[in-house]
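A protein chain is absent from this complex, but the other protein chains hold their places.
Labels run A and B following the written order; every chain starts at residue 1.
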Amino acid sequence: MADQAVNPARTASSMRWLIVLKDIWARPSGAIGLSIVTFHILLAVLSPLITPYDYREIDAFNILSGPSAAHWFGTDDLGRDIFSRMMLGGREALIVTGIATPIAVLWGGFVGILFGLIGGRIDEFLMRIVDAFLSLPWILKMLVLIVTFGSGNAVLIPTLAFFYGIPVIRIARAATHDVVARDFVSAAKARGHPRFSIISRELLPNVMDTLMVEGAMRWSWMLLAFSSLSFLGFGVSPPTPDWGLMIKETRAYLTFAPWGALGPVILLSSLIIGINLTADGLAKALGIDRAQKAPV
Amino acid sequence: MNNSPLLQIDRISIGFRASTGQILPVLRDVSLQLSRGQSLGIVGESGSGKSTVVLAAMGFLKHGLQLISGSVSFDGNNMFELSGKELEKLRGGKIALIPQNSGQSLTPSLKIGTQLTEVLKLHTGLSNDQYMDRIIELLGLVRLPDPEAIAKRYPHELSGGQQQRAAIAMALAGDADVLLLDEPTTGLDVTTQAHILELLRDLSIERNMAMAYVSHDLGAIARVCDNVMVMYAGEAILEGSTRQVLTSPFHPYARGLLASIPKLNDPRLPVALDGRPPAPGLAGEGCAFVSRCAIASDRCHREHPEMQATPGGTLRCHHYKDSERISITGTGAQPARAQATDQMSLVLDSLSISYHIPSFFDSLFGAKQEIPNTVDDISVKVTKGETLGLVGESGSGKSTILKTVAGLLPLRSGSVKTGDGKELPPRVEHRESRQLQSIQLIFQNPDESLNPRHTVAQILGQPLGLYFGLRGKEGEARSIEILRRVRLGGHYMDRLPSQLSGGEKQRVAIARAFAANPELVLCDEITSALDVSVQAAVIDLLNELKKEHGTNFIFVSHDLAVVRALSDRVAVLYQGRLCEIGPSDQVYALPSHPYTEVLLGAVLEPDPDVAPKLLAEDVVELSPPARGCPFQRRCPRRLGSVCDNQEPPWQQSEDRHFIRCHIPIEELHGAQVEDAA
Partner (left out) sequence: MLRLLARRLALGVLTVILVSVIIFAGVEVLPGDACTAYLERDAEGPILEACQERLGLDRPAYIRYFEWIGAAVSGDLGMSVGGNQSVAELVGDRLANSLILAAAAIVTGVPLAIFLGAVTGLWRDRPIDLVVSTTAIFAMTVPEFVTATVLILIFSVWLGLLPGIVLTPPDAPVAEFFPEILLPVIVLAMVMTAHILRMVRSSVISVMSGEYVQMAVLKGVPYWQIVFRHAIPNALLPAINVVALTIAWLLGGVVVIEVVFNYPGLGRMMVDSIADQDLPTVQAIALIVATVYVGVNLAADILTMFANPRLRTQLMR
């Protein structure tokens, strides 16, 4: 539609996101969250340029050394600079989850809206399948696939995107049910708009808010899963630096060299907390009560 | 009578802190006094601060509000300086509140009896073994049938009217001296409302209590109050005897308000009060009403009027002596009436609708009871240009019929035909574009029916694009033209629904319907969510549109006066069945179907001299009877078993006036004339 360029709705909707962003920023927790997330994204982009050492560089004379002027966070069991590895340790996680999250929300959202629109007994039955998938712990589903197909990003991204899209189906379906029951949808139906136009104009804009919040939450849980997998030894393979993997590696000598765990712990936690604070702020700005929902 | 006031509110101001840090007042300098045996009505439109006043009388402020100045004294206690313990002792005891929405105000997890026991324990000296007797006594006092059973029920197991009665019993349990009522009958059916008001009126006389009754409904106030205080934008602007205020008020706002109420016995259109009250903090220096006042002068803009005693009560107006220039009736236009014609616009042919869909388990367990249709055997012909009103209480199926005509609900049998005799496909998906365009539906609540994410331009653009292919500049020009027609300007185009007032939203919804250039507009309680003065404007607008375009309307409402103002013909529904249909003048006059008689009797007029007639019990029926007359269980003129077993015949009263009753029409008429005399 050519007239969309001058359509006030377009400006209205981009304005709206600006307002929402401002609203998140206006709350202290939201501002902290946004700052943390921005910091991490910048760090991931810039870290290859600014790390003091190469992450593979081995300093054989300084194995498991404590913090010093040369190595701010000390060195690991191979004598590699922990500070450099810390700075790089979120890249893999951010790349994988950054690609998998939108895919998960898109496919889960699409299927969920579809189920919500189908309704009736078919929808009931399909939701039982979703329930069945959800009743298996994520770690089991992920591990089986990783052990079979290997743990490269080519496996991790689709696997994460697939399994984390399933709970989105539930959320999108419930949101669809809520919107479909409202009078403005009935009004559009009564006017005789084609199904597609009702979905895209009446339904989607109103379900989108829920999906945005959902996306932010999925992102944080995906990061959690990704780092847990690395920690268990099924995720990123050495020598690639990754926080989860670094924490696992440090555990063996935690008793006499605990400083190695500190950096990755702080960075990983701060990123996930930052995303959560942002998601909370987003939910509040959009008027969605996040706390009343189960994490599934 | 004891003359020292029991409750005294002295120049109280209450406000909230805005995001800018300023304190914005929602209540400004309000004073009132209430003595034993007195009943005061507090009237105003939404946002006037009337509920805040009664809550303040109990020393209670809603979350976010704070006391700016003034004091509340009850029985010698300064309510805003008492300790929590002292307040607990008074609240629910000597001073009690009956809330607006009892369904929401009764704790859902506690039985009625338990909640009453709680109040008795807190506020009376009764001993444990006396509670049950007292509870049964109280529930009997509020005329609840079978008090023992009611005490054992949970709130959700009662009907709306029963919940309200239980709440009244709770307020009486502490032997209140002052009873505060916050819109206690809003949202109830007319017959239930009339019954509850009678109960309150009797109680206040019997127990010599003081009552403050908050309502937007002057009809209700007229029933129960000796004096009335009118509020506007957080101020009291007029106080006087009910008779004075309702028959010849001296304040321009009160006069405008009276003129905006549609009246049952006056077929002329009510007069709208244009504009809206200033938002908190924006009232300016002068009179708060100045922007809407027909007799405002420069002085009114500059100088804030103080309350002053006049022959017509205490009021806030510089020009009260000139206020009689504002008519309280009479200037209302004559409603546009359709020409009699044989040309049909819509024909409903023995339409039946059922909500009951047998579930998988029902069919599995073979539950095969015959459930009566929700709506049954509706045959109505709407002629070209005519407005048909559908009236009935909740559950009468009036909205269901509209949605079925619009193709949103499936019909069980019968058919809907357009004027050319063609049958409309029952489902909207199967209808042709022309059929769709010619029938438009307007919903009750514009908050629900307008997509919150669309601007006014997008909302209006939808029908224009769909039916006429009007997009871009063309569509915009057309939208602005339509907006003007509903008396909104082109500057509304970029607004979102959340940026509009309730009345403006409903106008946008009306504009959207008219953008389709329809032949038939279905209106589902479209004025119910609006304030009276705004409602008058919408009624006026619909009347204009009808005059200009000759559009057909089917107008559904529970408000008989509103229906009368707009309709050429009226159909009365009970439990999804037609009882009576005919030209509005004839339906509103005798003879009537007994149900119409009950409905009309229960209507509250803003006139202290007109008492409602309570002819039938206000029982809520959940489903229609399987056989016979739908009204058999409540009918005051019931003949006997014939009513239970045989479907009543249609009888013709006059030319186009039909009544469906077993009683012969002359007999019915005779009895009704006799009773009226």
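We take it that a contact is a pair of C-beta atoms (placed from the backbone, for glycine too) under 8 Å apart; a residue touches a chain by one contact, two chains touch by 3 or more.
Computed from a predicted model, the values in this text were never measured in an experiment.
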Original post:
Quick one: which shown chains sit in contact with the chain that's not drawn?
Top reply: A, B
Original post:
Which of these touches the unseen chain: B:46, B:69 or B:104?
Top reply: B:104
Original post:
Of the residues A:192, A:215 or A:244, which one touches the chain left out of the display?
Top reply: A:244
Original post:
Which one, B:160, B:174, B:576 or B:606, makes contact with the chain that was left out?
Top reply: B:174
**OP:** Using the definition of touch stated at the top, determine which of A:139, A:154 or A:181 touches the missing chain.
**Re:** A:139
**OP:** For subunit B, enumerate the residues touching the unshown chain of the complex.
**Re:** 55, 58, 60, 62-63, 84, 87-93, 96-97, 99, 101, 104-110, 118-119, 122-123, 154, 156-157, 170, 174, 361, 365
**OP:** May I ask you to list the residues on subunit A that touch the chain which is not drawn?
**Re:** 128-129, 131-140, 143-144, 147-148, 220, 224, 227-228, 231-232, 244, 247-248, 251, 254-255, 258, 261, 265, 268-269, 272-273, 275-277, 280, 289, 291-296
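Note that in this section only the chains that are shown with their structure count from here on.
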Subject >> Cα-centroid distance, subunit A relative to subunit B, in whole angstrom >> reply: 49
Original post:
What part of subunit B is in contact with subunit A in the complex they form?
Top reply: 360, 403, 406-408, 428, 431, 433, 436-437, 439-441, 443, 445, 448-455, 457-458, 462-463, 466, 471-472, 475, 493-494, 496, 512, 516
Subject >> Residues on subunit A engaged by subunit B in the complex (per definition of touch) >> reply: 1-3, 6-9, 12-13, 121, 182-184, 186-193, 201-202, 205-206
